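Missing here: one protein chain of the complex. Every other protein chain is in place.
Here is chain A:
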Amino acid sequence: MKSHRIFVPNDATAVACGADRVARKLEAGLLARGITADIVRNGSRGLFWLEPLVEIETELGRVGYGPVKPSDVDDLLHGGFLTGADHPLCVGVVDEIPYLKRQTRLTFARIGIIDPLSLTDYKAHGGYRGLERALTLGPAATVEEVVDSGLRGRGGAGFPTGIKWRTVAAAPADQRYIVCNADEGDSGTFADRLIMEADPFCLIEGMTIAGLAVGATRGYVYSRSEYPLAFVVMEKAIEKAREAGLLGENILGSGLSFDMEMRMGAGAYVCGEETALLESLEGKRGLVRAKPPLPAHKGLFQKPTVINNLVSLATIPVILDKGGKYYRDFGMGRSRGTMPIQIAGNVKYGGLFETAFGIPLGELVNEIGGGTLSGRPVKAVQAGGPLGAYLPVSQFDTPFDYEAFAARDALIGHGGIVVFDDTADMAGMAKFAMEFCAHESCGKCTPCRIGSTRGVETIDKVIAGERREANLAILTDLCHTMKLGSLCALGGFTPYPVMSALTHFPEDFGAAPKLPAAAE
């Protein structure tokens, strides 16, 4: 009789919700019943409200059950879930779940499907085809393929990735570096984590292609202490890639070399800023550098460095495999390709939703996200992490696009959206934005270091009703100074959440309640 294949996710979300205990319970239950089965620890499909989502391979496809608690396991085994039998927890064939089916998964095509540490699985699902094609094309044509794809930095700044690569390739040097920014500190984001935990070879392949394209032989992934599982999975994957000759000398017989290693941050949000990250990698305090010089000219240890967001690098394999034009044909305006949108906070169906640029914000929150988990009305969403604006429901028609968000004084950042219900106190959230900036400021520039603390004090005065108008004028002026005078996005973008909260929710700052707006 054919052995059963059971998938129990092991990404951080599933584990945090009890997946390890479910796996142990399942193993014991199978043993007690004398059933032989393979328990595969896959990554996660990114449908987090269903985690732990246990899947069974059947003739119809992989049938899912979730969210499974350890106490559900006996009942599932008793109910015949090994044959895909119906059960209150059954969600049917996972690939047919509308949340998954309506996505366009290019970067995240393999997550949750494969065993993250199986190179065989990775290759069976299209892995390393991108690298093979890059080797056929040669370095210069590889860079041009990335330029053609229209890929822009997925960390938030949106700078064209290919142009960065071209600059580094052209910079004369005895050593160049590839640095992956995996310091994903924004609340409401988990795309980098998911790649590292669910499809680590994809990042390794992307960095290898980058290295060969620009002539860099060394790479670093700078991740976070808050992501302990991701770090372990990546280290194991790097070791496996080395053993298979996919990292190191003479990769796939090309005569070219590239190797990489993991590095861990230490709880400093500002190290997500690329120059602070480079300082940290060099073993220093995470102080932001003034630009120029650009990292592409003088980056890590003053050598030309490609520093890209993890999602950008993990998108390289599919671009090389299918071609820049294929990727560019998704999206709108100058935002080409797909974006992994991370739906989080007070939301019914939180998870990863990769789709072409252009989808309206309201559709993401209400249709895909299903509205709030609390069942109360949505008040606002914060898009783009702690430095992103709060958007009210009246702006839910905004398409997910770099420029459309910018036109509304907002940013898409790394693609996180955090949903709040009507109990949220927006003056409190504005104050938190300033507090966070004060807590995380590297201290190098005055607007950020001092401005954030003064901002907290001033918002406190507004909340207390002390000289409200005068203090609001000071707050507005302070935000203006921080925005224009800070060295990096930490001080420069903190005004986005503060000013958007104030603009859209003045009643939370003690103003008379707004009358319902007339139709625009």
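Following the convention adopted for this analysis, contacts are C-beta pairs under 8 Å (C-beta built on N, C-alpha and C of every residue); 3 or more make two chains touch, one makes a residue touch a chain; residues count from 1.
Simple rule for what comes next: contacts and distances are computed from a predicted model.
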{"item": "Chain left out of the displayed complex - its UniProt protein name, from \"Transport protein DltB\", \"ABC transporter ATP-binding protein\", \"SGNH/GDSL hydrolase family protein\" or \"Formate dehydrogenase subunit gamma\"", "value": "\"Formate dehydrogenase subunit gamma\""}
{"item": "Residue among A:E184, A:E273, A:E354 or A:D401 touching the omitted chain", "value": "A:E184"}
{"item": "Among A:R41, A:R263 or A:H297, residue touching the chain not depicted", "value": "A:R263"}
{"item": "Missing-chain contacts mapped onto chain A", "value": "12-13, 15-17, 21, 48-49, 51, 184-190, 192-193, 225-229, 263-269, 280-286, 301, 342-347, 350-351, 373, 382, 386, 416, 418-421, 424, 429, 432, 436, 440, 442"}
